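Here the complex is missing a single protein chain, while all its other protein chains stay put.
Each chain carries a letter (A, B and C) given by its place in the written order, and its residues are counted from 1.
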Amino acid sequence: MSKAIRNTITSFIVPILFIFTWAIFATKLNNPMILPQINQVLNNFVHATDDFIGLGSIPRNIIVSLIRVLLGYCVGVIIALPLGIFMGYKESISNLFSKFINTLRPVPALSWVPLVLAWFGLASLATFFGVPYGPKQVFFDNFKFAMIFIIGMGTFFPVVSGAAFGVKNVPKTLIESAKVLGASNRDIFFKILIPAAGPNIINGLRGGLGSAWGCLVAAEMLPGSLSGLGYLITHAYELARTDLVVTGIICIGVVGALLDYIFVVVEKRRFSWLGR
Amino acid sequence: MSKAIRNTITSFIVPILFIFTWAIFATKLNNPMILPQINQVLNNFVHATDDFIGLGSIPRNIIVSLIRVLLGYCVGVIIALPLGIFMGYKESISNLFSKFINTLRPVPALSWVPLVLAWFGLASLATFFGVPYGPKQVFFDNFKFAMIFIIGMGTFFPVVSGAAFGVKNVPKTLIESAKVLGASNRDIFFKILIPAAGPNIINGLRGGLGSAWGCLVAAEMLPGSLSGLGYLITHAYELARTDLVVTGIICIGVVGALLDYIFVVVEKRRFSWLGR
Amino acid sequence: MYLQLQNLTKQFDNITAVNDMNVNIKKGELVSLLGPSGCGKTTTLKMIGGFLKPTRGKVILDGIDITNLEPEKRPITTVFQSYALFPHMNVQENVGYGLKYRKQYSKKAAREKVDEMLDMVGLKDFARQNVTKLSGGQQQRVAFARALILNPKVLLLDEPFSNLDAKLRVKMRNEIKELQKKIQITMIFVTHDQEEALSISDRIVIMNDGVIVQIGSPKDIYTNPKNQFVADFIGRVNTLKLGEKTLLIRPENIAITSEDTGHNGKIIQKQYMGPYTTYFIKIGEQTIQADISSITDEAWEIGESVNIKFM
Partner (left out) sequence: MYLQLQNLTKQFDNITAVNDMNVNIKKGELVSLLGPSGCGKTTTLKMIGGFLKPTRGKVILDGIDITNLEPEKRPITTVFQSYALFPHMNVQENVGYGLKYRKQYSKKAAREKVDEMLDMVGLKDFARQNVTKLSGGQQQRVAFARALILNPKVLLLDEPFSNLDAKLRVKMRNEIKELQKKIQITMIFVTHDQEEALSISDRIVIMNDGVIVQIGSPKDIYTNPKNQFVADFIGRVNTLKLGEKTLLIRPENIAITSEDTGHNGKIIQKQYMGPYTTYFIKIGEQTIQADISSITDEAWEIGESVNIKFM
């Protein structure tokens, strides 16, 4: 008991020191362009729904970023998950794709941006659905194919690796047992193989979402972006609103942590049998 | 034997199909802005030392990127490695820092760019050493503090986690044995603990370098950058030279793979005892 | 004969894992395949189960050639060394898994059969527990229940006790033997543990390097080992050279006496084992071990000069 309390107290020392240092430096420097006051940042959160100097409100930017990341993530998962599962299931499929995938892996997802822009240009969901000009068009125009593609790329590699590794490492005796007990190949695949590979698959999905979030924020910082958290912090910097930059960074961190937390919950719920 | 050969052949099917598809589409589209011909890309490699439309030669851009990534990587490692090792060594140090580190972890390294630009502006090694204007200044000006900081950030988390995990997981009996045999704390730390944690430390360093390379390329794509592979591909895109974009992406992938390969070699040489 | 292995042979590339194996097994018999690792015993089991196709030879069960049947078409189930329980299912789901694919069982009938089976292996109270939370012995029982619920004609067991500790191993061994006697099922049992094979088997097939070395009842094999390999592998044995002759003699068949028997030696070490004491006796250049029952033991001392006699 007393040890647990002591540990909790210790763990707060550095964060508190950090905040104090920030407060002291902010006051000493007295230059909000370099280091804003803490209460200024807190104030931004209090007035989160304001439209900050034309950059849009914080919740709006978060929602745009979230929708973007989920669109790209879904595309990435839809391709990577079945591919990974089949690569783990059949050695021949793994042979077919693994060299190709490993050749592309060391290219950071963001490097594809210029090529992808050349392909899709500024085409967006708005272009695709032919939404007429208006607020709806402005909203749908946020979801550019180029961005979805990049986020999909960022998602792809962790997910495909996790799924292939997971399925490949399901003990062979588990499958043989199910076979002897009379399960069809289809049943073995869906009711034995996938659930038993579950923890590794989830782990891949988790890594993929983290990577997707990182890519998204970076992609939004590139020229041409008109909304989202990445856009918010870059343009807040250009407008010398460092307090807004800090606010944006905190939002990015919190949303990233929450996205990751989804998987912690899923893991605990679904795979409690892993706990030994 | 025959199986190994068959596997090798299989693994080349998809890459070859990919190249064929590329060649066919490139000819059909006949639009080098969207998809350049393969021989055009190869031609860029043959004339790698040319200064492409004012973007600098390929080797020059590679060298600039490499020096940048190594500078930032070293800064990151110098901070993260000792911290990680001490966090693994003493539970109290781990308690002190882990909450703080885990709070910062979900923020993608690139999100720090606007804040870091506010701090360091365009200050570079040239500014720091007061290099007078001239070709030397142009070269040293490539190494901006902001960039080094971001790459250091990208390096930090994988390295600190790997080191802390590695040191923490050295069996306690190993340390007790060394103690009983008369080794001093200093010897135990350097001759037993660090080498035994070696594989995990190397793994962290490897992840850190991969992350650093990804951050670097992304950082070079941001406005304000004037050289490096990331700059090359972004600006080649702006000049509609898609062939150069593809060339740059290939360079990024190859350099990334080579950097990773360093660690594969180190692991094999130094930690052959891991092979079971 | 119920189950016949005829000229069963399995080659992997250039290695012959099992070579021309012939065994006939009676209905309700418990036969062990015993041998050091790599002797081909597990390969044989896999061919009977259908997980490996033999290179040559046949497997005939109850008069029907099943050599080319898929594993799931054979009336044979296997309990694997790792148990291979489905980690994402609870005990009753694991045990009942096979019934889902047997059309003759309604849901209700299946549930009743699972309950009955769980009762038999003493896991009634654990029906809804997740299998990963069970102890090794309990997991073992779930694996048995899951295999037995399908009423297989033959049950195969691949070193099923190797993950249990010594005391539990003996306990589970007795339980399985009881069960086997009760339901009169034909079992083939792979093991490298000679004590296990001796205590549980009706007959033992001793294998080495892919071939059968000896087949017989435990007593046959222990008392009349065909060669040095069998003698060494089953129990402990002294190889004593007397002139031209080489004698294989078990430690418990040697007595120590003070009368002159012509075989004189010196005690160089002794180990008390409880029911008996092992004396290490040096005779000329050879050292033999004699297990002297504590009831007849005269407590000879290290260094003492003694005579031995063979019984």
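In the analysis below, contacts are C-beta pairs under 8 Å (C-beta built on N, C-alpha and C of every residue); 3 or more make two chains touch, one makes a residue touch a chain.
Bear in mind that the values here come from a model prediction, so they are computed numbers and not experimental data.
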**OP:** Please work out which displayed chains the absent chain touches and list them by label.
**Re:** B, C
Original post:
Touching the left-out chain: which of C:G63, C:G262 or C:P275?
Top reply: C:P275
Subject >> Which residue of C:K53, C:K107 or C:K219 touches the chain not shown here >> reply: C:K219
Subject >> Among B:P15, B:P32 or B:P195, the residue in touch with the chain that has been omitted >> reply: B:P195
Subject >> Chain not shown, touching residues in chain C >> reply: 166, 177-178, 193, 195, 198-200, 217-219, 222-223, 234-235, 250-253, 269, 271-276, 278, 291, 293-295, 311
Original post:
Footprint of the hidden chain on chain B, which residues?
Top reply: 171, 173-174, 176-184, 192, 195-196, 198, 271-274, 276
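Assume only the chains that are shown with their structure count from here on.
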Original post:
Where the contacts of chain A and chain C overlap, which chains show up?
Top reply: none
Subject >> Distance from the mean Cα position of chain C to that of chain A, given in whole angstrom >> reply: 54
Subject >> Interchain centroid distance [CA atoms averaged], chain B/chain C, Å >> reply: 56
**OP:** Hunt down the residues of chain B that sit against at least two other chains at once, touch-wise.
**Re:** none
Original post:
Residues of chain C that touch two or more other chains: which are they?
Top reply: none
